[in-house]
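As you look at this complex, bear in mind that one protein chain is not there, while each of the others sits in place.
The first chain written gets the first letter, and so on, giving A, B and C; residue counts start at 1 in each chain.
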Amino acid sequence: MHHFMLANLLTEPVGVAHYMAVGAVLFVCGVLCMALKRNALGVLMGIELVLNGANLNFIAFGSRFLRGEGQGLGLDGPLMALFVIVLAAAEAAVALAIVLNFYNNYDSVDIDRADQLQG
Amino acid sequence: MVIGVARTDFEKLEVYQLAERLADLTWRIALHWDQMAKATLGGQLIRAADSVGANIAEGCGRGSYGDNRRFAKIARGSLYETKHWLRRAYSRDLLDAGQIEQLRSIIDELAPRLNAYIRSIGRAACNPKTDTTDYGPRTTHMSTLVDDPRVIEFDVRTDEMLVNMGPQHPSTHGVLRLVLRTDGEVVSEVTPHLGYLHRCAEKIGENLTPRQWIPYTDRMDYLAGMNMNLGWSLTVEKLLKYEPPEKGRHLRVIIAEMGRIASHLVGMGAYGLDLGSFSPFLYAFREREKILDLFEEVCGARLTYSYLTVGGATADLPRGWLQKCEAFLEQFEPIIAEYHALLTTNSIFIKRTAGIGVMSPEMAINFGTSGPVLRGSGVDHDLRRDGEEIYTAMYDGYAFEVIVEKDGHYPKDHKYPAVPHEAVLGDCWHRFYVRMLEVVQSIDLVRQAIDRYSTAEGGYGEPRKLTEKLPKGEAYLETESPRGQMGFYLVSDGSSIPWRARARSSSFCNLSVTSDLCRGCLIADIPAIVGSLDIVMGEIDR
Amino acid sequence: MGDGIYWPTFFFLLFSALACGFALAVVFSRNVVRMAFYLVMSLASTAGLFFLAGEDFVGAMQLMIYVGGTLVLLIFGVMLTSQKQFVEMKTPAGQWIVGLVTGCALVALLWMAAFETPQWQPISRAEAEAVAVQPTATPIGVALTNGRVDQLDQPDETLRGGMSSYLLPFEIVSVHLLVVLIGAAYLARAKRRSPSAAAPG
Partner (left out) sequence: MAEFLANYLPAWLAYMVAGAIHVGLIINLVAVGALVFIWLERKISGRIQDRLGPTRVGGKFGWLQTLADGLKLLTKEDLVPGGADKMLFRIAPYVSFCASIAAFLAIPFAGGDYPFIVQHVNTGVFFVLAVLGLEVFGVILAGYASASKWSLFGAMREAAQVVSYEVPLGLCAVVPVMLAGSLDLVVIGDVQQGWFTNWLIFHDPATFLIFWVYFTCATASVNRAPFDLAEAESELVAGFHTEYSGLRWSFFFMAEYGSMFSVSLLASILFLGGWNGPLPITEWLGLTAANGDIAWYIGQVLGVINVIGKAVAGVCVMMWIRWTLPRLRIDQVMATCLKYCTPLAAAFFLGAVAWQWSLPGRTFFGLLESPAELQSVSEGWSDATAAATDEDEPEASEDQTVSSEPSRKVAAAKLTGAAALQIASTNLQGGK
């Protein structure tokens, strides 16, 4: 690993890599939620975290403060982030609808019981 | 792949197990009934209960989802039929509390599960796996004994909740307790519970002489103590066959109508409070305070007067009182327009009250409601005109029209705000409106009475002695108190102390409509409806 | 001032610690309502990181839509389905171990990748301080309708033309949202309880 990871923290600006590191933590937390939670809503929250981690990367690459003038993605970064946010909101609504329907039919939000499609 | 329907075993289905339990339980219950009940109700009940499980099983054995669903629906039909027979059994007193509880718990669990099962067929087929984990009984799903078509079912199913509104609640007017069964904001059932203010007033009445019991009548409808005094006094006078002198008669009209104004002012102000409008409450109390000042001058008390009494009143009106009273009326009358502006014709107020809690005239009569609640439904009945002779004699020669909507309009003796087009006869708005108009009418009556009183000759009446023996016999008299028909019943065995003293309260009957009026409304409508009935718990519990 | 504290970094550390901490709390919390709360906190801290990266608009968007809209939706869901047995659901220990090992490995990998790439190193402090503060909403608004302000100096004419605007995706997202809105309304529609199909058993 390079020296800049922790060396001059507090006196030097952070870079894209630092944002990506935070994004990675959020992403992995989200994945873990999706994998480990039995509650369908927990899984939904995991998805939100994953999207959020990805968003952080878009922002980092688009920011002029992290990569310098003209180096980054420019406006693509924030715009992609915006689309992700908007779609995440839509996705949450749809996923919640699925969860509620599942709950209506099965009296449960335990996704381990949503196994009708397995052979 | 699709799960083979045929290979699933219905015994593992939880709905089936519940249905079995239900069938066996009904069998055991019906076994102990008498021959008549067995032959009529029992057979039907057991057949219906058995058919629930039978149809589930039969559906499971069929080859297709369509068949299965059809039979599951038949099972649901049978379940509803079972409910019907259970209701009959309940109404014919064939079930005891423990059995009801047992049945209720099974049906409460079975009904939603069966619904879920029907919905899952095709998606889940008959897969017992979807239904084997027992999470225990769910809170409460649907009311077992009350199935109301007005209850709205959403695709997003929510759980029902039992909520205790009261006895400590800002808008239950004292210590009323309402148990609400709600689904979200929608109320499916309201059960009023009474007794939190019970003080054995009637029993006490059997240990005191009639005049000594007067203070206890004050504490029944404590917002209209004068009218309560009057009711009891007239009842005793009816037994005594006593007729007060003319001056006393007009005095009573003045006091009773002033009491009506004071009481309706509270009703109006508190109703504003129920709907979230605080200021009219204080405006109403400001005016009421002036009436209480007048009463204080008359009898020394502001709330529990014990002024009107058997034989007349405890004292004559003080000198100069009539002028003060007239001055008050002069000042008060124009203010009513403000109340109309703040409440009656306020568009939010109309939105909250018009079309809410509509009570048809038949229903109002069937429930025995009275007073403004009855007249708000368009029933032309007022004891001041339609009551017994001994009471109506008091208002003899007075010009007044009963405040009720007749031929599509209210009396036109004054200028009243127009009835909004949203309002339906018998809704909260009309009950409130009737009260407001009665205030104006009472002002008129007081004015007439003041004129008569000041020209009348003779004394104001003579209070009876405490120990005076009552003639043997009984008397019952109803008077028009501000809240409606207030009846007192008195049985005497010839001693000075009544053998029985009973009160028939108007608020009690008026309150009894709540569970019918409130079904299917929103939580916010509960204070609106209960407030429009203008109940006083002291009178209900006595 | 050369080696004084660089405040954006300080706040970066603060917000990233909050974001990561609450994200971990989401993973390790068993109570679903608390999970929702931690998620709110994590998302709000991420919005703070967006502000720090100079993207106020996206940050405000994140607060408004993500934290405001999505989470309220989620909490609705939580409450609609919150019965005792669902509020806390346990995951078997075996899954935890496998999950955590995989997760840690993934984090390590991603961190390695992030920090090993020279282009993703931080710029110097002087450079960072020289970056002018610019409005963020206007360029985004322009990009969503007409063209890309940041590509005006693009020497390649064809490239500049190709990157002219996000109008089409913007419209697609609008239609998408409309569809979701209708879908949600359809989901929450009320129907009267149908009279029971009572057939003699």
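Everything below uses one rule, namely that a contact is a pair of C-beta atoms (placed from the backbone, for glycine too) under 8 Å apart; a residue touches a chain by one contact, two chains touch by 3 or more.
Just so it is clear, the model here is predicted, and its values are computed rather than measured.
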Partner chains on view for the chain not depicted: B, C
Selected from B:72, B:273, B:445 or B:537 as touching the chain missing from the view: B:273
Positions on subunit C contacted by the hidden chain, ascending: 1, 4-5, 7, 31, 33-34, 37, 40, 44, 56-57, 59-61, 63-64, 67-69, 71-72, 75-76, 79, 132-139, 141-142, 145-147, 149, 152-153
Where the unshown chain meets subunit B, residue by residue: 161, 163, 169-171, 184-185, 272-279, 282-283, 286, 342-343, 346, 348-349, 351-352, 522-527
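To be clear about the criterion, only the chains that are shown with their structure count from here on.
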Interchain centroid distance [CA atoms averaged], subunit B/subunit C, Å: 53
Subunit A and subunit B: spacing of chain centres that average the CA atoms, whole Å: 56
Overlap residues in subunit C, where contacts from two or more other chains coincide: 80, 187
Residues within subunit B bordering two or more other chains: 135, 138, 155-156
Parts of subunit A lying in touch with subunit C, wherever the complex brings them together: 1-2, 4-5, 9-22, 24-33, 35-39, 41-42, 44-46, 48-49, 52, 55-56, 59-60, 62-69, 74-75, 77-79, 81-83, 85-90, 92-94, 96-97, 99-101, 103, 108-110
Of subunit C, residues touching subunit A in the complex: 3-6, 8-10, 12-13, 16, 19-20, 23-24, 26-27, 32, 35-36, 39, 42-43, 46, 49-50, 52-55, 57-58, 61-62, 65-66, 69-70, 73-74, 76-78, 80-81, 86, 89-91, 95-96, 99-100, 102-103, 106-107, 110-125, 127-128, 131, 134, 136, 139-140, 143-144, 148-151, 166, 169, 173, 176-177, 180, 183-184, 187
